[in-house]
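Only one protein chain is missing from this complex, and each of the others stays in its spot.
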Amino acid sequence: MKQLRCPLNGLRNISEFIYGGEYHDVPDYRSCSSRDWSEHVFFAETKAGWVIEWWCHLPTSYWFLVERNTVSDEIRRSFPSSDLYQERVDFSRALAREKQSE
Amino acid sequence: MSELPVVQDPGSLPRRSPLYRLHLATGASFRQVEDNAVPYLMASLPGDTATARQLGLVDLCGLTKTGVKGPGAPAWLQQKRFQLPAEPNLAVLQPNGVLVARLSFDEFLILGDLKGQSSAFFDPEDIRLLDSAPQAYLLPRGDSHCWLGVVGAQASKMLVKLCAIDLGSEQFPDFVIAQTIIADISVIVIRHDLGLTPCFYLLADIASTEYLWEVLLDAMLEFVGGGVGLAALHTLLEQEPVSAM
Partner (left out) sequence: MSNNRLPPPYGLRLQRQKPISFTFDGKRFTGYSGDTIASALAANNQWLLSRSFKYHRPRGVLTMAGQDANTLVQLPSNPNALADVEKICPDLKVSCQNVSGSLQRDRLSWLGYLSRFLPVAFYYKAFFRPKGVWELWARLIRKQAGLGRIDESLKPGYYDKEHCFYDVMVIGGGPAGLSAALTAADAGAKVLLVDENTELGGSLNYTEFPLDGLTLTVQRQQLMDKVNAHAAIEVKTDAVCNGWFADNWLAVITEQRLFKVRAKQVIMAMGSFEQAAVFRNNDLPGIMMSSAALRLIHLYAVRPGQKAVVLCGNWDGYSCALALTSAGVKVQALLDLRERPDAGHPFLEKVEALGISVRFQYQVRQAVASRTGNHLAAVEVCELDSGNGRPATASVLACDLLVMAVGYTPAYQLACQAGGHLSYDDSTAAFVIENLPENCFIAGSMNAVWGLDNVIADGGLAAGRALKALGQVAEPRLASVDEKCQSPNFAWPIFPHSRGKEFVDFDEDLQVEDIVNAVNDGYEHVQLVKRYSTAGMGPSQGRHSALALARLVAVTRGISVSETGVTTARPPFSAELLAHSAGRVFYPAKRSNMHYRHIELGAQMMQAGVWYRPAFYGLKRDRDRLIQAEVSNVRTNVGIIDVSTLGGIEVRGTDAAEFLNRMYTFGFIKQPVGKARYALQINEAGVVIDDGVACRLERDHFYVTATTGGVDGVARSMLKWNAQWRLSVDIANVTSAYCAINIAGPNARRVLEDLCQDVDIGAEHFPYMAVRQGTIAGISVRLIRVGFVGELGYELHAPQQYGEALWDILMKAGEAYGIAPFGVEAQRLLRLEKGHIIVGQDTDAMTHPLEINMGWAVSKVKPFYVGIRSLQELEKAGLKRVLAGFLIKDRQAPAPLESHLVIDKGEMIGRVTSCHYSATLKAIIGLAYVPPQRGHPGEAISIKVEGGVLVNAEIVQLPFYDPDNLRQGL
């Protein structure tokens, strides 16, 4: 059975994890075309080679990211999501509009 | 230290371990902790203790436990004079016998002492302050998880039948935690030896308690292990000196 290193819990059998999809940039839902949006929702890139993926350690519900080669199934690195997501995400412009309407 | 009061029928108390009927049916005797009961003796004290030295399973659901979580949790707990483990997946025994387990950078599980003395970890005032503490939240660990103890020399030999991580003493010394899967369910494993006797605490979803108890008993068959009461754990603690903290 394959093993995966969880940044919080260390090396564990893959059966302790659940796959959470590819990590990729999300188009701006307010401005992108319908086509770009449906690409984002329905089409996985399934690139052959090195990709970044979301994985969750089930017993701790800990989400993290993994750099994996989809051809060789080699795992190069796992790291906390905070390495890529450092800023709070706000939908502020629109938020202000909503506040006005309240 | 005061003796825990005897309770004849755990079903008469408002708070009931998921296993109390099982224990009643096997003729266990109980002691009361707060408004819950703990199986104190399964057979006789010498019998329970002998079993526990080899391989015993004990239901500690009746003991108190709680959890604190959030980015503000470490600071708040330190303010309450708890000694905290430096890293996730380690536990620290407090001078009063309470065990503080660090489950992640900002999540802590607090287990009451085995004598049942540490009934409340916080004053009501503390808890009120917790509500306003920046980003620290109480978790209802007292009811979310069961707390079973697997104790005895054969404990790790039995557990490797159910668990895919190495719980041998070199890889998994005292006070180390593994949050893993045992018998197909998520379990927090904490090693907390009683004197020189190996002991693993298993905490799993409380609704799975009966399932886990039965799986463990079945896996213990070949080692002639069985259920023991809390008193046996007290004996093990008393007879063998607890290693210096």
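A and B label the chains in the order they appear, each numbered from 1.
Everything that follows uses one rule, which is that a contact is a pair of C-beta atoms (placed from the backbone, for glycine too) under 8 Å apart; a residue touches a chain by one contact, two chains touch by 3 or more.
Remember, it's a predicted structure, so these values are computed and weren't measured experimentally.
Touch with the chain that is not drawn comes from one residue among B:Asp9, B:Asp166 or B:Glu238, which is B:Asp166.
The omitted chain makes contact with just one of the residues B:Gln135, B:Ser169 or B:Gln239: B:Gln135.
Although one chain is not displayed, its contacts with chain A can still be listed: residues 1-3, 13, 18, 20, 29-30, 32, 34, 37-38, 40-42, 54, 56, 61, 63, 73, 81-82, 85-89, 91, 93-95, 97-98, 101-102. Interface residues of chain B facing the missing partner chain: 11, 13-18, 21, 35-36, 61, 69-70, 131, 135, 137, 139-145, 160-161, 163-166, 168, 171, 183-185, 205-208, 210-211, 215, 219, 222.
Quick note on the criterion: only the chains that are shown with their structure count from here on.
For this pair, chain A with chain B, the centres built from the Cα atoms lie 35 Å apart. Interface of chain B with chain A (complex): residues 88-89, 103-104, 164-165, 178-181, 186-188. Residue ranges on chain A touching chain B, taken from their complex, read 1, 8-10, 12-13, 15-16, 57-60, 62.
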